[in-house]
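The complex is shown incomplete by one protein chain, all other protein chains being positioned as in the whole.
Just so it is clear, A, B and C label the chains in written order, and each chain counts residues from 1 on its own.
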Amino acid sequence: MNALFTLAAIVAVISTTMVVTRTVAVHALLYLVVSLLAVATVFFTLGAAFAAALEVIIYAGAIMILFVFVVMMLNLDRDDADRENTWLTPRVWAGPALLSAVLAGELLYAGIAGHGTIVAAREVGPVQVGLALFGPYLLAVELASLLLLAGLISAYHLGRDSGRGG
Amino acid sequence: MMLPALIVIPLLAALVACLGGRTRANWPRRVTVGALLLDALILAELTRPVPAIGLAPGWLAHFDAPWIPQLGISLRLDMDGLSLLLLWLTLALTLASVAISWREVTAHVGFFHVCLLATTAGIIGVFLATDLFLFFFFWEIMLVPMYFLVAIWGHERRVHAAIKFFLFTQGSGLLMLLAIFALAFVHRQSTGEFTFDYFKLLHTPMSSGTGMLLMLGFFIAFAVKLPVVPFHSWLPDTHTQAPTAGSVLLAGILLKTGAYGLIRFTIPLFPDAAHRFTPIALALGVLGILYGAVLAIGQTDMKRLVAYSSVSHLGFVLLGIFAWNTLALQGAVIQMIAHGISTGALFILVGSVQDRLHTRDLRHLGGLWHGAPRFSAVFLFFAIASLGLPGLGNFVGEFLTLLGTWRVSPPAAVLGAVGLVMAAVYALLLVARALLGPANPQAVMGELSGRHRVTMAAMIVAIVALGVYPQPVIDMASPSLLHLGPLSARAAPLLHLASRQDQP
Amino acid sequence: MGAVAPANAILLAAILFGLGLAGVLIRRNLIFMLMSIEVMLNATGLAFVAGGARWGQADGQVMFLLVLTLAAAEISVGLALILLLQTRRPTLDSDVGNRLKG
């Protein structure tokens, strides 16, 4: 299990790095899917099978499909990729990268220094999650549904405008 | 009931002027004049030799009504001779402002007169209120319409000037508000009563440090208004940019609220602290006289020059107030009135130059005498009044002030007298650059209009009368200043010592 | 089979978050920025799940579910906006869209 975790983690990090650095949007998108799948594996190793399934279905499935559609509609071509290249000079990325590295370093430091004993993960099954969702978190679930509704309506509204060509 | 009427009538008139001003341009003007005359009638009724029954000696009228009794705030108005004098000055100069704006102001006539009346109402309130909270209320009320007067009808850099004016006065006003609250709390600590009543707050016992801090709070608020160097710098900008009527109101009356505040509040409320503050106040007064004069000499903008001369003149008022004797105080009061008239008149004259020639720049003027001898003669008259020629009102004020100051500090009096020499320099430079010299084809202006002429004539008569027979003014003001009598008596031994050391 | 330590998962989350942030900061193309945001959200979800696994409680996964909802809603609106922008202005450069400048 540990080996699987390690492998998945390495894949996740590498593919995420690729997401950030690719110039062609579709490539980046594919790497993102890989990254999400790797994280889904991590979830699985952590004993959160339900979350892993959701990650694959909704993230890697539904959301990424949205991305694909949009990227297709945008008609990105060679020029866009070249432009991305010109935007990615070291002068541009050095500062933000350093900042992010510092932040990540701080988080890592906090993660390492924060706890005393290492405890193994305990499995949490879909039943438990379901009971929690429709028990104490009922209100949150309802709010989330409202949020999704709002997202749906606004996306529809905006998309309709864009369909008419503004 | 007459005292609140004095304040309410202009406010009501403002409402009426505003409502009817849409269609007929002269309607607001007439309403304003009517309201001012009505006020003047009431004031004339109040100007009687015998005070009403049941009032403390020196007080002429009284009004009291509860406002926020829980906090000890009431609508308390009282009038004594000093207030009465300043109210007369207020009404007269407001009337003059209306008269000279008759033709000059054509945009938003209704709102202009609303602002004028609202300012007047605020000023009247300031001169009457004897509840500190109410006083502060009026103090702030007079600012806002004045701000609009400058910002809407002013000249080139009016917004800058208006904001500067507002920031200075508002900022210093907040200091005063703090001091007022602190004073009320100090009073409650010592007596258990929470009140803003002026008469109850007099003689509030407090430690000397507290007294000094609170005194400074009041002093700075009034010093900004007066204005005292180094708080003067809003004044030249505001005066320069304000419309003529605004300048007249500012110079003539608004500045006097500062002096009034010093006489009415700062000194009686904190006599000991104020007394310890005397050397600094005298130094500031002298500094104001000289600094204002030096700056006035260098100006090429006529309005700015007159504005700086105001700084110089009001330095005398500060000297007079902090000289701690009746002579100097009387001098300060007369100087206030004379300055109101003479500087107001100068602003009117400069305003009419600006109105006709569209410039106030002395470098482009000159030779006005050729085209307008009468105008120039009047201009010369007020310039000379402003440099303190004996026989005119300003001289009486300056002389008495300096005479009183000499008792406290001869060097201060001598330096003040040096200021008179500088006054001659700037006044004559103003005259020479504007009026004298060869005829200038670009600067030909006609004579004054009828309304201007009447206004000017009245002001000339007033300033001459003040110069040759100031006794009525002195008599009217003396009871109010005698309130300060015990203070100066208390101050006397100390001062005597000081003057001993100072005298050669 | 050795159990995975949730602490390590937290570390992974931190790294992914950092990468995502770097993406947001570095990329000028809105599409890439949105993707990077997804990465960051995902990292957050990972942290929640790891926390839940540490204590054996369902709350971590509930939170992940909520984050997921949020991501879905956000991405749908965001993509719609991108489409709109694309039709209005022929660029997805985030630096050009600075009309909100104070």
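Rule of thumb we're sticking to: contacts are C-beta pairs under 8 Å (C-beta built on N, C-alpha and C of every residue); 3 or more make two chains touch, one makes a residue touch a chain.
Convention: contacts and distances are computed from a predicted model.
Set against the options "NrfD/PsrC family molybdoenzyme membrane anchor subunit", "Solute-binding protein family 5 domain-containing protein", "NADH-quinone oxidoreductase subunit L" or "Urea ABC transporter permease subunit UrtB", the UniProt name belonging to the omitted chain is "NADH-quinone oxidoreductase subunit L". Just so you know, the chain we are not showing touches A, B, C across the whole complex.
Looking at B:124, B:302 or B:327, the residue that reaches the missing chain in the full complex is B:327.
Contact with the chain not shown here comes from a single listed residue; of A:16, A:35 or A:100, that residue is A:100. Check B:70, B:207 or B:471 against the missing chain and you find that the one touching it is B:471. Within the whole complex, the absent chain has one touching residue among C:21, C:49, C:63 or C:77, and that is C:21. Within the whole complex, the absent chain has one touching residue among B:85, B:115 or B:400, and that is B:400. Touching residues on chain A toward the chain that is not drawn are 95-96, 99-100, 102-103, 106-107, 109-110, 113. Even with one chain removed from view, chain C keeps its contact list with that chain: residues 21, 24-25, 28, 33, 94-95, 97-102. Annotation for chain B: contacts to the undisplayed chain at residues 164, 168, 229-230, 232-234, 236-237, 291, 294-295, 297-299, 326-327, 330, 367, 369, 373, 377, 384, 389-391, 395-396, 399-400, 402-403, 406-407, 410, 413-414, 417-418, 420-421, 424-425, 428-429, 432, 435-439, 468-471, 474, 478, 504.
Definition applied: only the chains that are shown with their structure count from here on.
Chain contact topology: the protein chains form a pattern that is neither a line, a ring, a star nor a complete graph. With centres defined by CA atoms alone, the chain at the far end from chain B is A. Chain C has its Cα centroid 5 Å from the Cα centroid of chain A.
Chain B has its Cα centroid 72 Å from the Cα centroid of chain A.
For the pair chain B and chain C, the distance between mean C-alpha positions equals 67 Å. Multi-chain contact residues of chain C (touching two or more other chains) are absent. Residue numbers of chain B whose C-beta contacts span two or more other chains: none are found. Those residues of chain A that touch chain C in the complex are listed here as 1-2, 5, 9, 12-13, 16-17, 19-20, 25, 28-29, 32, 35-36, 39, 42-43, 45-48, 50-51, 54-55, 58-59, 62-63, 66-67, 70-71, 73-74, 76, 80, 84, 87-88, 92-93, 95-97, 99-101, 103-105, 107-108, 110-112, 115, 118-124, 128-129, 131-133, 137, 140, 144-145, 147-148, 150-152, 154-159, 161-162, 165-166.
Chain C contributes residues 1-12, 14-23, 25-29, 31-32, 34-36, 38-39, 42, 45-46, 49-50, 52-62, 64-66, 68-77, 79-84, 86-88, 92 to its touches with chain A in the complex.
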